[in-house]
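Submitted below is the structure of interest, expressed as structure tokens.
Heads up, one of the protein chains got dropped from this complex, but the rest are sitting where they should.
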Amino acid sequence: MKKNVVKSIVAIGIGAALFFVLGRFVAIPSPVPNTNISTQYGLLAFLACVYGPVVGALAGLIGHALIDFSYGWGIWWSWVIASAVFGLLVGLFSLKKKTVASLNISQVIAHAIAWIGVAPVLDIVMYAEPVDKIFLQGAVAAVANIVTTAIIATLLLLAYNATKPKAGSLKKEK
Amino acid sequence: MIKFEHFSFKYTAQADYTLRDINLTINDGEKVLIIGPSGCGKSTLLNCINGLVPFSYDGTIEGSLTVDGKETKDLSIFELSKIVGTVLQDSDAQFVGLTVAEDIAFALENDCIPTEELKRRVKEIAKLVNIESHLEHAPTDISGGQKQRVSLAGVMIDDVKVLLFDEPLANLDPETGKTAIELIDSIHKDTGVTEIIIEHRLEDVLWRDVDRIVLMGDGKIVLDTTPDELLSSDALIKHGIREPLYITALKYAGVEITPSMLPHSIDTITLTDEDIAKVKEWYLKTETEKEEEKEVLLQVRDIDFTYKNDRNGASVHHALDHISFDVMKGELLAIVGRNGAGKSTFSKALCGFERIDSGKFIFKGEDMAPLSIKERADRIGYVMQNPNQMISKVQIFDEVALGLRTRNVPEDEVERRVNDTLKICGLWEFRNWPVSALSYGQKKRVTIASILVLEPEMIILDEPTAGQDYYHYTEIMNFLEEINSRGVTIVLITHDMHLMLEYATRGIVFADSKVIKDSTSYDILTDRDVISRASLKETSLYNLALKCGLNDTKGFVEHFISFERRVRND
Partner (left out) sequence: MTNIFNYIDRKSPIHNLTGATKFVCLLLWSFAAMVTFDTKILALLPVVSFILFGLSKIKLKDISFLLVFTLVFMVMNNVLVFLFSPMHGTELYGSCTEICKLWGNNYLTVEQLWYHLNLVLKYFSTMPIVILFISTTEPSEFAASLNKIGVKYTIAYAVSLALRYIPDVQREYHEISLAQQARGIEMSSKENIVKRLKSASAILIPLVLQSLERIDVITNAMELRGFGKNRKRTWYRSRKFTKADIISMIFCGALLLLSIGMNIYNGSRFWMPHF
């Protein structure tokens, strides 16, 4: 087996653990009462950008499924899959370019597809909920996630890039 | 068993060779210690033997390395792992199973061994390392020493012929470290396996005999000899390795160390009457310093705290049991005790991270109870063990400025204060560097600077020198001494006995959630009762004093410390 496979497996496991902890315990109060801001998508976008689409998709899938399990309200498969799709898309878009700009463009597209396209499906199929309510919820989620991802994923990527110094670029100043 | 011949290795990303022309033979059944300062290539050497080089780390290999008669270049990492087992330094990372039993079984699971046999083998090996009563425990429920034993069991289950230990003492308290060295030794004796230990804490490893010591420096083998020969040479000091304290003391006294004295342990070393006379003479002429009276900065009064873990409050842990002591202004104080004795809980309670059940912290006469975390931080700074856990900014300047900016200090004042602090901390010339370009010791300075900039009167440091070699250890501690001399009170939380002995003027000993001793460091380290209760280790100076017929062991240690401080400050 190629060596990258094991690293990807570990990245999925640790990525899912981070996703879980951020999604489950890191509550940043938002201006809307009773809703918290999900920081985990900023993390997922960053991981997908660094480790690729497979890690992005599976870390999102496992992390989100574990969150649902821990709340005990049943697994909301379509939302779980939407997290996976988001990780997958950002990973795919980032295969060639890993810049702040490309990451942000891809996260906007991926969030739109995931929350307005994928996530509502099960609510419609399973609960036969009104379509306009579902899409409005999806749109609100997409916008909120785009804003948080833009800040968090960008800062993470900048910090990560800075850990790889360019040789010969540093001089002591007097 | 293992043979390096004109072996060199260069990482792809680096310009210079990390290992250069290594010639080393390790025979079947030998127990070899490899020492050397950080960056000398000893970890790379280890990774060559277990196959991580070149499997996981790309690079150029020259020369030959054979393990068990086979050229490693021709083996896969999986084939090598059947011959060589590695116990990594980070036992949390090595523990990948959800329970002890699963982790021990991991290697055999990957070999597709049937479940029934897995259970039988796990039981067998667990008994060997004395962990069989914890098989169903999760990694969060066992101690660091136990985790290390699980790691050992997890590699021994493969019936390997070679065991590699990467800094096995790095994260253990003195007593647990002693037990670890004993276990490594008994496995060597019982199974006849070849053992290679990498460590820079020489005196602690020599608690049990090793056959040979290989000293590395700058990618090369400097010396490959017996412990007795090595301790008789001056190679250790030259290559930044700390000598055993009793050796240092003997050298201060002018005693010449020769291999025939068997200096590898304080128990075996033989001293002539002449040597003993020299030690006594040195003891008598060394003067000690008088401590001047200091005023009280922080009064800790009757602090009591209980962890209530469960939602239902089911499992409780009485972590601080009526703690009282004083911290004096301008002193350098050490809080010592084994892991879990209450040291960290104490610092968390002091910083306001945990709410105490009863008692008072009185800082300069003011009760700290109503103060928020942030307000307490303006008085008492807290520096975490691992600088990587604190650094969140790309640029050094911004990192140090962070605390001021969140306090809305005007930007021109931020600039002035940050620049002043950077100068004090010796970071001025790096001010525009990214933090990531710094060494571990420099990062540690950055985190200390980011606390100092808030101008606290006291700072608490959690294990400031953990995992550092002697050179970096000295660098960090000299820096702290300098800050201390500028009037900042420093409290160190540590289980490093050398650290307490050499730098702290006073020590507070925690054991089982209580303070069991509050005294000078030489008094603590010569008190057998306190040492055993707090899982500390007595200093070999104590035994040296006895050996020389000096009954005032405390006085002897005190004289040594004064002498050592003077040497250091010259």
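The first chain written gets the first letter, and so on, giving A and B; residue counts start at 1 in each chain.
FYI, contacts are C-beta pairs under 8 Å (C-beta built on N, C-alpha and C of every residue); 3 or more make two chains touch, one makes a residue touch a chain.
These numbers come from a predicted model, not from an experiment.
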Check your understanding: Where the complex has a chain not shown, which of A:58, A:85, A:110 or A:141 is the residue touching it?
Key -> A:58
**Study point:** Identified contact with the non-displayed chain, of B:71, B:141, B:234 or B:482
**Key:** B:141
**Study point:** Residue, one of B:115, B:260 or B:551, that touches the chain absent here
**Key:** B:115
**Study point:** Selected residue (touches chain absent from view) among B:70, B:127, B:374 or B:566
**Key:** B:374
**Study point:** subunit A residues that touch the omitted chain in the full complex
**Key:** 1, 3, 5-7, 9-14, 16-18, 20-22, 24-26, 28-31, 37, 39, 42-43, 46, 50, 58, 62-63, 66, 69-75, 77, 122, 125-130, 132-133, 136, 147-148, 151-152, 155-156, 159-160, 163
**Study point:** Positions on subunit B where the hidden chain makes contact
**Key:** 50-52, 55-56, 76-78, 81-82, 85-86, 88, 90, 92-99, 101-102, 105-115, 118-119, 122, 138-141, 154-155, 158, 309, 311, 348, 351, 353, 373-374, 376-377, 381-382, 384, 386, 388-392, 402-403, 406-407, 450-451, 454
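Here is the rule we go by: only the chains that are shown with their structure count from here on.
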Check your understanding: For subunit B, which residues count as touching subunit A in their complex?
Key -> 55-56, 392, 394, 429-437
**Study point:** Of all residues in subunit A, those that touch subunit B in their complex
**Key:** 3, 158-159, 162-165, 170, 172-174
